[in-house]
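Note that this complex is displayed minus one protein chain, with the remaining chains in position.
Labels run A, B and C following the written order; every chain starts at residue 1.
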Amino acid sequence: MTDTSLHRSLPDRLDKPLKSAVLSWESLLVLVALGIFILNSFASPYFLNAWSLSDLTFNFTEKALIALAMALLIISGEIDLSVAAIIALASTMMGLALQYGADTPVLVAVGVGVGIACGAFNGFLVTGLKLPSIVVTIGTMSLFRGIAFIILGDQSFKGYPKSFSWFGQGYVWWVISFELVLFLVCAVIYWVLLHRTNFGRRIFAIGNNDVAARFSGVRVERIKFILFCLTGLMSGMAAVLLTARLGSTRPSIAEGFELEAITMVVLGGVSILGGAGSILGVVLAALIVGLVTFGLGLLNVPGIVMTIFTGSLLIVVIALPILFRMWRQRA
Amino acid sequence: MNRLLKHREIFLFLAILLVLVLVTARFPRFAQPGNLLTIFNDTSILMMLALGQMAVILTRSIDLSMASNLALTGMVVAMTNAAFPGIPIPLLIAGCVVVGAALGAFNGILVWKLDIPPIVVTLGTLTIFRGLVFVISGGAWVNAAQMSPDFIGLQRAVLLGLPLLSWFAIVVAALFWVLMTRTPLGRALYAVGVNPTASVYTGIDVGKTKFYAFVIAGAVAGLCGYLWISRYVIASVEVAGGYELTIIAACVIGGVSIAGGIGSVAGVLLGAIFLGVINNALPVINISPFWQMAISGTAILLAVVLNARGERRRGRVILKTAEGV
Amino acid sequence: QTRIALVVKSLGNGFFDAANKGAQEAAAELGDVEVIYTGPTAATAEAQIEVVNALIAQQVDAIAISANDPDALVPALQRAMERGIKVISWDSGVAPEGRQLHLNPSDIGLIGETIIKLAADYLPEGGDVAILSAASTATNQNAWIEAAKAAIPEKFPNINLVSVVYGDDDSVKSTEEAKGLIASYPDLKAIIAPTTVGVVAAAQVVTDQGLIGKVNVTGLALPSEFKQFIDNGASQAVALWNPIDLGYAAVMLANDLVEGGEAAPGASLSMGRMGELTLDDTNAGAMAPPFTFDASNIEEFSKIY
């Protein structure tokens, strides 16, 4: 719109980075998170306690790990609804490996490996056969969990070694659990990957316009394939954590995780249409979801009522900026 | 062969026949007319829901909240019936349709007026509606003993050899067929999905058409709310949990394109019946029901692959000599 | 004040609501006790763990849980015990390392025998029967089914158990499984459903398919939910213990532990008006024998629970 203003030498940017940071989605989320935190500490005397806060993190770390990779996938314009089913299959395979006497390192390798394999299968169907990811992953969601059911039927695997349980129950230092540390480390890695590397830049380009990205020499298929594998990898890691935390595997494990992970991603400001979003937003959203569910849990509000809050939060947080814009246009 | 693939309804029909034949080979009682009618009756609710979902998917949208809508409407009607057994059932059914349509309209308004992507809206209402079931019921179940005999009996009444539930499905399917092929609204649903820009040029209000699609899906979900509750005679928070994906699966298997604009009533009905036949066949032929999920997953994947084959544009042909190919 | 959490498999289940009545009764009787009635909405172990975590954070004095999975809850409950919370399981148990004691509603062998007897009593010539259970992982159902299988050869030689299927305590799944049984076994004489959800689904299927008199449904059922099927003849008789008593006893036991009672093999703990619970070598004990409902008494009990 400023075509008319002539600049022989173009400046890098006009607005101050600081100003745009203050007005960003992430700062809105920070406010929401702080608000809920304060509300929680008033609502329940048990909230402000190191162990409580530590327990709180178990409510979201596994889903949030998936949400990190899912964010990249959604930014690239695809989606993976099969993540929870991947957890089920990976966990089942770990259980199977356990029956054959696998020790902890092998168990972890199996879980993560199955995750990557499932992700690669999704990735192949989507990029190789050029199928829409939403239907493909609805299909593989039944397939993966279905295989878990075939293997396990009405049985369950249990008896995981103590050293394995540490992944889901252990503490690195004081109240800082391994799950939390792993999540924070992954969050940093994903932040760098998305916001500071060529790979991340290309993900945004693909999500904005995959045709133009391809025309610009971006290997769209390869990148999308990698993203599906990454999502599988994170699901495999979540499977390790969850299995270690539960100490047992049933085929119905992690049911409904996919929608919760996607909720975190969308709440974190990632555009479901692709092309926009940030890791910081996703991390904050995960924290918000964790705070809300734990806070309400302390008040013994049933889980189902909490979902009203998260569902409304999702719609309201998305709708507010739109309403605000409409209102400003009218004024 | 190409012709055949194009007419995917026929293809699907043959696939269903094949399953029937295979199962009957091992278990002759399966293909008896009585059992087939039972399968049809068992699939009725899925058929109706899938038709409602088709209306939405045609417009390049998706409704993830249908199962929650069903649960909420079902709980409302069950509690109403428990509290006021005197209210005539047809009135209750009409009420269900209205409540369901209103919930659908809520989705529709957000999509139409605020332009929020349908998947986000319905992901939100998916949890909100189900949470509301808990809130209005306080978590308590409404069980058979609390429902009036008419409430439970209506769909089981037999007319011309078929339970009323099957008739509901037949009537709804007929209405959808008329809607989709013979009314401007139905055609607008297709047009919006095929080419939204061109729709605007044709005088179709894209947002409003999507709104109507959500209202239709909601109304169907509402109707099915009553049918589901009276069929399984229990209303609880968990009713039809996770069923939204089965509904979408029936559409996909039935040849509805997730990219909008493509799909037919017959295809969706067959898609639902396909799932119904599989579900019924497994326990009968003594395959562990644990196989069921993997089989329907595979069926969905096969269906998408075949669909994509059929839909893939026959590239426009420049070379004159290649035109015959 | 003592705070005891009564954690159930899922909220909204009539059986557990009844148990809560008993729990409140116990709280009133004990005086300075608050009962927190809670649980997930979906009967999954993950959701139950979140509930347990929230209870740990609230530093309740005791948790009495009916578990969705005997193993998955162990780590969370162990953590609760580490923080000084007394943990007992009731109804559906937790593996011994995850709780201090387990309260069986009734004696496992007795229940297993009773559910077969309920079917056999109405099958003088014997015949095919099938079991429709809850989730395949449900500890209590599995134990009863084992006991039932063990009892058949000696005590009911002409009863032929053809299949065990699982309805997951989900009414739709249970309905489908019941239909599958009827379709697969044309000579089926009885469906035994040792779960309150499954038994209603099976009875409804029998009613819908006009098989009343041909297929007898029996098992464990809440009188209030099941009365109509005794009335219409789909079922001759069902059994159950009193969930009110069960909730009451669970709270009493938890309170006993809080007040210093020791859970050890052979120990006896107080269940208030229900008497004493004697623990076996896995620290488990049974409350009372199951009670049979038939046309003669269902009317009366359906008004209570």
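Methods note: a contact is a pair of C-beta atoms (placed from the backbone, for glycine too) under 8 Å apart; a residue touches a chain by one contact, two chains touch by 3 or more.
What we mean here is this: contacts and distances are computed from a predicted model.
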Record-based protein name (UniProt) of the chain missing from this complex, from "Sugar ABC transporter ATP-binding protein", "Dihydroorotate dehydrogenase", "1,2-phenylacetyl-CoA epoxidase subunit PaaA" or "proton-translocating NAD(P)(+) transhydrogenase": "Sugar ABC transporter ATP-binding protein"
Shown chains touched by the chain that is not drawn here: A, B
Residue of B:N35, B:S148 or B:N195 touching the missing chain in the full complex: B:N195
Listed residues A:L34, A:A50 or A:A212, member touching the removed chain: A:A212
Touching the absent chain when the full complex is considered, from B:L17, B:I136, B:V178 or B:L302: B:V178
Touch residues of subunit B, complete complex, unshown partner: 178, 181-184, 187, 190-191, 194-195, 197-198, 200-205, 261-262, 313-322, 325
Positions on subunit A where the hidden chain makes contact: 1-15, 192, 196-202, 204-205, 208-209, 211-219, 275-276
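Keep in mind that, in the parts below, only the chains that are shown with their structure count from here on.
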Whole-Å gap separating subunit A and subunit B, where each centre is the average of the chain's CA atoms: 30
Numbers and ranges of subunit C residues touching at least 2 other chains: 11, 41-42
Touching two or more other chains - residue numbers and ranges from subunit A: 153-154, 255-256, 302, 304
Contact footprint of subunit C on subunit B as seen in their complex: 29-30, 35, 38, 42, 134, 137, 139-141, 143-145, 156, 232-234, 236-241, 279-280, 282-284, 286, 289
Subunit A contact footprint on subunit C (complex, rising order): 11, 36, 38-42, 44-47, 49-51, 53-54, 56-59, 69, 71-72, 74-75, 79, 83, 136-137, 166
Residue numbers on subunit A that touch subunit B, as the complex places them: 81, 125, 129-132, 134-136, 138-147, 149-150, 152-154, 251, 255-256, 259, 262-263, 266, 272-273, 302, 304-308, 310-312, 314-315, 318-319, 322-323, 326
